[in-house]
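A short write-up of the structure that comes next.
Note that one protein chain is taken out, while the other chains of the complex remain in position.
When the chains are written out, they are named A, B and C in that same order, and each has its own residue count from 1.
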Amino acid sequence: MIVILEPNVTETQIQNVVDRIQAVGLSAHLSRGTYRTIVGIIGDEEKIQFEPLLALPGVSEVIPVLPPYKLASREAHPRGSIVEVAGVKIGGDHLALIAGPCAVENEDQMHRIAQAVKQAGAHILRGGAFKPRTSPYAFQGLEEEGLKILRAAGDAQHMPVVTEVTDPRCVGLVDEYADMLQVGARNMQNFVLLKEVGKVQKPVLLKRGMSATVTDLLMSAEYILSQGNSRVVLCERGVRGFDTKIARNLFDVATVAAVKQLSHLPIIVDPSHATGQPALVPHCALAGVAAGADGVHIEVHDRPEEAKSDGAQALLPLQFAALVTQIRQLAELFGKTLTPTEESNRATTPDCR
Amino acid sequence: MIVILEPNVTETQIQNVVDRIQAVGLSAHLSRGTYRTIVGIIGDEEKIQFEPLLALPGVSEVIPVLPPYKLASREAHPRGSIVEVAGVKIGGDHLALIAGPCAVENEDQMHRIAQAVKQAGAHILRGGAFKPRTSPYAFQGLEEEGLKILRAAGDAQHMPVVTEVTDPRCVGLVDEYADMLQVGARNMQNFVLLKEVGKVQKPVLLKRGMSATVTDLLMSAEYILSQGNSRVVLCERGVRGFDTKIARNLFDVATVAAVKQLSHLPIIVDPSHATGQPALVPHCALAGVAAGADGVHIEVHDRPEEAKSDGAQALLPLQFAALVTQIRQLAELFGKTLTPTEESNRATTPDCR
Amino acid sequence: MIVILEPNVTETQIQNVVDRIQAVGLSAHLSRGTYRTIVGIIGDEEKIQFEPLLALPGVSEVIPVLPPYKLASREAHPRGSIVEVAGVKIGGDHLALIAGPCAVENEDQMHRIAQAVKQAGAHILRGGAFKPRTSPYAFQGLEEEGLKILRAAGDAQHMPVVTEVTDPRCVGLVDEYADMLQVGARNMQNFVLLKEVGKVQKPVLLKRGMSATVTDLLMSAEYILSQGNSRVVLCERGVRGFDTKIARNLFDVATVAAVKQLSHLPIIVDPSHATGQPALVPHCALAGVAAGADGVHIEVHDRPEEAKSDGAQALLPLQFAALVTQIRQLAELFGKTLTPTEESNRATTPDCR
Partner (left out) sequence: MIVILEPNVTETQIQNVVDRIQAVGLSAHLSRGTYRTIVGIIGDEEKIQFEPLLALPGVSEVIPVLPPYKLASREAHPRGSIVEVAGVKIGGDHLALIAGPCAVENEDQMHRIAQAVKQAGAHILRGGAFKPRTSPYAFQGLEEEGLKILRAAGDAQHMPVVTEVTDPRCVGLVDEYADMLQVGARNMQNFVLLKEVGKVQKPVLLKRGMSATVTDLLMSAEYILSQGNSRVVLCERGVRGFDTKIARNLFDVATVAAVKQLSHLPIIVDPSHATGQPALVPHCALAGVAAGADGVHIEVHDRPEEAKSDGAQALLPLQFAALVTQIRQLAELFGKTLTPTEESNRATTPDCR
């Protein structure tokens, strides 16, 4: 940690900063420049990480040299982690495809779509039972009924299932039905929820908040990891942008590459929520894979005009199948494996509840 | 609601859109332009608000003409609402000052600061017992112990208290101690929490999320209102900006004025979190009042270098007192009342638990 | 300047950095921490400011401790500058009001509006003769004819005039007619134009670009100052925001306060362009003054529905007059003078061409 002092700092103030550093058992190393004096802190930076040095008189800036996340950092685990979701691997050389409708609407819809995405090559089935909707008057999801339908559809297709959990009181319930728990973008800094999903034994899909920096995202992962759950998969799904005529959010593909360098955790992309425009989804999906993503998350609906939520952003099954073909070719180019559907069936069956 | 069709829409597609509108009991009015055909929907727009018209083939854009919030809209309550917090009025001609430390640290700290802000003219005491910290390793708050200390400090100064609630399971607990419940920026779209605070009988301070539009903010208020709790106070506290060297967030003062026009709910400003810079806090506080805010929320600490959270952004009690003097003059200019300290004491005592 | 080295930096790389620093006549001061080694540079930082230290192997970050602007910095001129525009002072205790239509349309329009804003209390008349329009098909301004009309309208009302210059080849022409040259937001980093307006003897109104940081803005001012023209007035007019339903841009009032601290140059606000919404303009104007702005720039049109440019964002003369009354009261509260119209007439006449 480096402390930059104010131009007009007094000797007493400098001494005060040094005393404060020494009080926690660290050494301070002064460097008096022509314009500014700086203090280097020598020793275990963590000891002072949460000391309010910045509020000391005479202090202008405090610059940490270590990232604030530890368990999530690449240093903690130099080889990238591979997270397994009921037999489906995400990370390393394994590129995973997660697909399904925005919301679980009914049994028939879920089975139809599950079959379609399975056939197209998807590995994990998604579907929302608890929907965090902007409006209190919008469809809020089928709740436990939805979880049951999702589970049944996944089982019928031999696919693991992922679904969002929004309430710390429902983590146990969702855990009963799902193979992977999703924390949505709006809850990325719902630390209470993060702690709860950190206590279960299932992998967690953590979506990046709309205004979250990479540090924010990795700190939220750190919340889950620090509770003992090491199976976190990150997801880039667009940040707030100023050109909402083009896309709902701004798909930040550089962050995928940056996260791969800073962290060992797998990261996938969700171009459906990132753009909200079916015409842009395939292009962004491919861009994400080319940038190094470990998977792709796509919303698929066979009757989007009947969808109860986000129908307009879903791909049709045929469009999804065409995209999978392209993703497969791209994956091969980058030395990644996209498990063929048939083998995937056999492989995942025994694990699959 | 207006539906703009694609340039190359077919007659069958047009008929399909019209049928869909009529199916929910509304009328469709076609207008065929030179380049585009548009469909005006006549009747109760709400019937179709969540129908996925946008996903119908041939539809290019759907433009609602009504705001999606109802209870929060100015139309619902043409005179601005006044929210009372244990005798302290916020809204109308009443400008309220909320002040206190970021976190409740201990009894002595809380009593010292409560006394200081009370003396300076603050009406409501703030202090966090449940702290939503970016890092799992940072101080997370004293929890119930903190609530007790805050309550005692408020009582000693005859001030109502406001504190943040982060967990739907703790709403009841916080309700026992606090006069006003705060929902923080990171939880603005934690709809589960919003529903819970919508069920209590206490006023709620709802802070704007860092990437929330005004519609998002008012929809979150609508969640609370729709549960039966009509006492919501909004708070502008800065959005994500690109110049973080200057201020932590971008203080959006135009939103204060816009919210006053679109909604009847009071809105206050929090320049402490908006800027994170004590040198900018007074300027932004005054700007907020000049733009029409119904109150100001300021972090105050008498020993910022000892603060366990956000010490570097707090004003010293003397700085706060100087600011209150300026706010009082400004309030008078705008015909608003900033209740004098002494009277406020007497007024609030009987209400105060 | 502080150079933070990579965790795995080699001794040879460290020596290379030190050599490089010493090669330009500066001293290097090493501080070896537990995790990182840092190099403090002692001596005249400017000597190395544009050396690509960051590209040296082993260098992780380079942190300047001096701002990159010198002439524009508060240190260069601890007392705030007062810029005089043909007798009208901007800065210090002088709050200036600049008003007029977006574009000069014709003689009659310009004279009517000039009279109206003069009567309401404006000090400087604005009007565009060269319009930087987003569309090549939109009205591009009356050019020299417009300058003549503006000059005549200003003279008739004894008001100095400000108008935008967009072409380095037209700086001389605009200089012939105007008392102050405006560089628009879209040209804030048109460095060729900045250099040209730096060579004239007239004050320059430099508007902040839509994505300019405060450093960017002050560096653009530095371009003008470094050419010998010390009379620069800055203008905050909104940055790109994500909620364009509420306002065209995001009015950044904290920047006004920050600029007053970092620079000696006066800064005014332009709520007309910042919001694009007449209903928000007065609130943001007052917020700007409360935050410390040295003036306000407002678009006024008496027949907005006939305006050839930006009619929908202009205030009517009556609305402007009401706002001036409020600004005057606010200015007094902050110990600032808003020269009474009558005196202003007399004072500016002799200077006025």
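Here, contacts are C-beta pairs under 8 Å (C-beta built on N, C-alpha and C of every residue); 3 or more make two chains touch, one makes a residue touch a chain.
All figures in this text were calculated on a predicted structure; none of them were measured in a lab.
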(message) List the neighbours, among the chains on screen, of the chain that has been left out.
(response) A, B, C
(request) Using the definition of touch stated at the top, determine which of A:Leu54, A:Ala156 or A:Leu250 touches the missing chain. (result) A:Leu250
(message) Given that one chain is not shown, which residue among C:Met219, C:Ala247, C:Leu262 or C:Leu338 touches it?
(response) C:Met219
(request) Kindly state which of the options C:Thr34, C:Gln115, C:Ser211 or C:Ser230 is in contact with the chain not pictured. (result) C:Ser211
(message) For the chain not shown, which residue from C:Val24, C:Ala76 or C:Val192 touches it across the whole complex?
(response) C:Val192
(message) One chain is left out of this view; which of B:Arg20, B:His158 or B:Arg240 touches it in the full complex?
(response) B:Arg240
(request) Please give every residue of subunit C in contact with the chain that is not shown. (result) 20, 46, 49-50, 52, 54-57, 68-69, 132-139, 166-169, 186-187, 189-193, 195, 209-211, 216, 219, 222-223, 226, 239-240, 304-308, 311-312, 314
(request) Pick out the residues on subunit B that sit against the missing chain. (result) 2, 4, 29, 31-36, 38, 40-45, 63, 65-66, 240-242, 244
(request) Against the chain that's been left off, what residues of subunit A make contact? List them. (result) 211, 213-215, 239, 241-243, 245-247, 250-258, 261, 274-275, 277, 279-280, 283-284, 286-292, 329-330, 333
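Operating definition for what follows: only the chains that are shown with their structure count from here on.
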(request) Compare the CA centroid of subunit A with every other chain's and tell me the farthest one. (result) C
(request) Report, in whole Å, the distance between the mean C-alpha point of subunit B and the mean C-alpha point of subunit C. (result) 32
(request) Starting from the mean Cα coordinates of subunit A and subunit B, work out the distance between those two points in Å. (result) 27
(request) Provide the C-alpha centroid distance between subunit A and subunit C, rounded to the nearest whole angstrom. (result) 41
(request) Identify all positions of subunit C at which a residue touches two or more other chains, and write them in rising order. (result) 241-242
